[in-house]
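Just one protein chain is left out here, and the rest sit where they should.
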Amino acid sequence: MIAHYLKLVWNRRRANSLILVEILVSFLVLCAVFGVVAYYATNWSRPLGFDYRNLWALEVSIPQSTLEDREATVRALGVSQRLLTSMNAVTHVETAAVMPNTPYSGSVSRSGITLSDGSLMQYLTCQVTPAAFQALKLELVAGRWLEAGDEALDYTPHVITQDLARRLFGRENPIGRTIDSYKDGQIQTPKQAWQQRRVVGVIRSYRKAGELADMPYAAFHPQSLTDPERGWAPWSYVIRVNPGTPAEFEERLLKSLHAEAPDWTFTLNSVERERQRDIRGRLQPLLFGATLAGFLIFMVGMGLMGVLWQNVTRRTQEMGLRRALGATASAVRNQIIGEIVVLTAIALFIGTVLFLQLPLLGVLSFVGVGVFVSAIVASSLVIVPFVVLCGLYPGWLATQVEPSRALQYE
Amino acid sequence: MLTNYVKLAWKVLLRRKFFTFVSLFGTSVTLLVLMIASAMLDHSLAPHAPEVRLDRTLLVTYMSMRGDENDWSGNPGYGFLDRYCRGIPHVEQMSVFTGVHATSSFVHGGKVELQLRRTDAPYWTVLDFAFVAGQAYGEREVADGARVAVISESAARNLFGGRAPVGQTFETQGQSFTVIGVVRNVPRDRDCAYADVWAPMTTLPTEVWRTALMGDFNAMLLADSPRHFREIRAEFAARLPHVVMTEPDRYKTISGMPRTRLEDIAAEAAGTTNDVPRTGLFIGVLVLLTLLFMLLPAMNLVNLNISRIFERMSEIGVRKAFGASTGHLVGQFIVENIVLSVLGGAIGLLLSLWGLQLINGSGMIPNADFRMNLRIFLYGLGLAVFFGVLSGAYPAWRMARLDPVEALRGGPR
Partner (left out) sequence: MSTMTDTVGAAVVDPRRPAAPIAIRLTGVEKIHRTDRIETVALNQIHLEVKDREFLSVMGPSGSGKSTLLNVIGLLDRPTKGTVEIGGQSVGTLSDHALASKRNRDIGFVFQTFHLIQDLNVLDNVEIPLLYRALPAGKRRGMAQEALERVGLSARTEHFPSQLSGGQRQRVAIARAIVGRPSILLADEPTGNLDSQMGDEIIAILEELNRAGTTVVMVTHDQRLASRTARIVRLFDGRQVE
């Protein structure tokens, strides 16, 4: 029977082409929407790696004319040390640490390396004080975290995320290995010995951009607050407070910071609030796009129903004939619906081929194939019942045809 | 004759209510979306208060410094703008100001969030703010580094409640400011003007910013006429090679270009760090997206129109057999289509007015004040007619080719 519908639809393909294109476009629009949903859902299911509750991010603006001014850097480091001490002294503060890539913030600090196969890779580079572990509530899965004294070793200890470990070293044990950048197939040796990046520990994850984004690679290494050779004065911190901290905490903290460094600028943000803003900022366009897609598809549905209706009224003789040849009323209704489902299947097939070109061509390579497949499946599961729904009324109309009258139509 | 057509069209449309409804729905929703998008785009690009002179303003918002291994792109610094951008011929006025930054002030144990911007004195002449109380600061306050501020209406309400704001003080960033003026709220999409608090830039805590080539500043170059944009840009470009780099080991050259608002938006949208913004590409992409968006409803309508024709086949056949000319029939059909499109457009327009109200009230874009004006209304009307022609042309052509004998028989073959 399906073969029969296929023959009918195929032989009428010129007349059907427009509605086929409409269904195809609707399918692709739905794939885009579901693709974004699937992408967000996949990301959401991965571990975040840190606890965003009761956490504050402090951004600091240091007036410094150039980075090469050694004296100024030494001064700034000294101020930073005192700031950290005064932060920890404020009531309700559990712990405070230097942390460049604060969660959900807009600024990103990254390092890029060339791997042995020539491909470029970027990871978040976080120069922190050891207290960052407790502040962010990270989870250690192998090796050790950074400790006091790490900033003065003859190499730079790194603690990396599981994803980064897997990417760089596969299934091998990353502890003790070095993170190297290649040039023309050779490992580039760093200018100074202490700059060698050696892995000492692995944490489960640190997804700075939040649950809905996909930034799996991060590495933590020590911040020196005394040696200007080993780094610059930090421009952001994270502060963990006790649960139930009252609102005046902000004012008190900022006052004590201003007292310590009157010519510096401070911006304090609640990480939880930033998270809400980030999520809203991502979901709003999605919602808007989905509403638009909904309107479009509703319109296509109505158009489809109209075309099918007109189709049925044009084929009353054929319907009457089929009844005369032994078709039951439901067989005639099923034919109307079956034909449009077959047409939809063709459209879906073409749409799938088109949509799968995206991963095949390597566009949007950061998105896994699973997302594309989920998008296709979800869209199909929406479009097919929708098309059937649109066909129900015309299908019912077809059963109302009286064969005797239809066949006598002259 | 035309009134005849229109009357007939009206009757036909009423007879087939379902088709009429579908067509109207499709047209109006499409036009709704397009008109809201146009309104928002027009708002961003056209001069609107306080940026009333935007059409003859060039903006310096993005510069790049490059070296062998380093590059730094972002807002220019005051040092660059002050030393190398003043006195360009055909520039009537130049204003230098910072970007807008979130800051907070604490009153009665509650936190008030404020967007703070620091500016020079010409800022208030290049832009036209609507003052509801007090006035702006001038050259003397800027020279003295006076701790004065102009605040927005909502900032005044949040900081001082019902009290008269002018003369009051508030603290932020460890500094105390005295309010000397209050202005009406500024919509977020006014990139140069948006803020809650404006203060002289000499109130910045240190002096380091004065000499930096890159920093947190923007400049507005108010030209005497848009016709001189080219000369201004040429002069700007000629000065760049003469810039003395402050860290010659790290950065060897500096590049950038004064841009119009449109070019600014295009550059940001395209994500190009190129100095030459591809405005043409940006507009091209917008037009393409618009056409694509209209494609689905247009196809729908074409489909429906073809259905309508087939449905009335025998009627058309009879008319042709009785001598109605093709032109007459096609004309009538096109009038029907236009009536439908204009109706759909009118509904779409009403819906978009309502939609813009919704967006303004929703707070998605702070202080949004999108409005319909004649220009946008004409776009919408133009789009509706274009739509009608697009979706009517192919079916009308099919109808013109219809053989009366076929039509009487009820269909081809």
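Order as written gives the chain letters A and B; numbering starts at 1 within each chain.
The definition used in the following text is that contacts are C-beta pairs under 8 Å (C-beta built on N, C-alpha and C of every residue); 3 or more make two chains touch, one makes a residue touch a chain.
Keep in mind that what you see is a predicted model, and the values were worked out from it rather than measured.
A.B. asks: Mind giving the shown chains that are in contact with the missing chain?
C.D. replies: Looking at the complete complex, the unshown chain comes into contact with A.
A.B. asks: For a quick check of understanding: of A:197, A:230 or A:323, which residue touches the chain that isn't displayed?
C.D. replies: Result: among the candidates, A:323 touches the missing chain.
A.B. asks: Among A:49, A:130 or A:403, choose the residue that contacts the chain missing from this document, as touch is defined above.
C.D. replies: Checking the options A:49, A:130 or A:403, the one contacting the hidden chain is A:403.
A.B. asks: Take the complete complex as the reference. Which residues in chain A touch the chain that isn't displayed?
C.D. replies: That gives, for chain A, the contact residues 1, 3-4, 7-8, 11-12, 317-318, 321-329, 331, 403-404, 407-408, 410.
Throughout what follows, only the chains that are shown with their structure count from here on.
A.B. asks: Roughly how far is chain A from chain B, centre to centre by C-alpha average, rounded to an integer in Å?
C.D. replies: Between these chains, centre-to-centre, one finds 28 Å.
A.B. asks: Under the stated contact criterion, what part of chain B meets chain A in this complex?
C.D. replies: Counting only chain B, the residues touching chain A are 18-19, 21-22, 25-26, 29, 33, 101-104, 106, 109-111, 173-174, 205-209, 211-212, 246-247, 249-250, 295-297, 299-304, 306-307, 310-311, 364, 410-411.
A.B. asks: Mind pulling up the chain A residues that touch chain B in the complex?
C.D. replies: It is residues 18-19, 21-22, 25-26, 29, 63-68, 247-248, 250-251, 254-255, 258, 262-269, 284, 292, 295-296, 299-300, 302-303, 306-307, 309-310, 313-314 of chain A that touch chain B.
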